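The structure is given below, and queries will be raised subsequently.
For this view, one protein chain was removed and the others were kept in their places.
Moving on, here comes subunit A:
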């Protein structure tokens, strides 16, 4: 595209119509509500917002949401890499079933996942009863929140890393082996660096999703203020009290986290394109 030209000439028709539909829908469905949220924040004023976000209960909820999402996403980073590797490289009975099942958290409504996990891990549930003698409580504790977020974020790393492993050139690994590298050394120094951008992208996507997750968490969390109350739940509580200003303050803080994640994902992708070409 030449500098100074907004749109490069193209012989194909339909730019006006398709671009028009896209911008109209994007504006009404996504941008207008986001603007309303930002606008409300401007009306409230930054000092007030900052003060509200600083109150103990909101700070506790935001930090819990972020911490739990971080823990779950780190677990999913490691487990997702393992899953992707095993699914692409090994042949075993049931591989296709597991491969298809990976997307279950995408397809299963979050409320369904929430009550199912709670039924399993409640003190009288199948897994809860097994863990109880060891003094491990999962439902209605922070561990329950981690579990729900692990469930929700599971597919992201697998699905971003899997295609990259599929396209890995085995000859590179052979070359590394003929040069005397052990298998572990090859994996660490040859394979892992190639997978890093995809791993980071999957991690960021999982993190972004789990920070804002609501449906699957609220059933299993117990929802005690300062202990197991996540930020999205506090928004719902404040809205039910018609405290729109406090809800806006939490919402804006979470929106800021979302924007930071999107920025991070874009930066990772630009960086990986520069490093190993367009993936």
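The definition used in the following text is that a contact is a pair of C-beta atoms (placed from the backbone, for glycine too) under 8 Å apart; a residue touches a chain by one contact, two chains touch by 3 or more; residues count from 1.
Assume contacts and distances are computed from a predicted model.
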Worksheet item: Looking only at the UniProt record of the hidden chain, which name from "Cupin domain-containing protein", "Sulfate transport system permease protein", "NADH-quinone oxidoreductase subunit N" or "Oligopeptide ABC transporter ATP-binding protein" is the right one?
Response: "Sulfate transport system permease protein"
Worksheet item: Which listed residue (A:34, A:129 or A:192) would be found touching the missing chain in the intact complex?
Response: A:34
Worksheet entry | Touching residue (missing chain; options A:73, A:160, A:228 or A:272) | A:160
Fill in: Residue ranges of subunit A at the interface with the undisplayed chain
1, 6-8, 10-15, 17-19, 21-22, 25-26, 29-34, 36-37, 39-40, 79, 82-83, 85-87, 89-92, 94, 96, 98-113, 115-117, 119-120, 125-127, 150-151, 154, 159-160, 162-163, 170, 173-174, 177-178, 183, 205, 208-209, 211-215, 219, 232-233, 235-236, 239, 244, 247-248, 251, 254-255, 258, 261-262, 265-266, 279
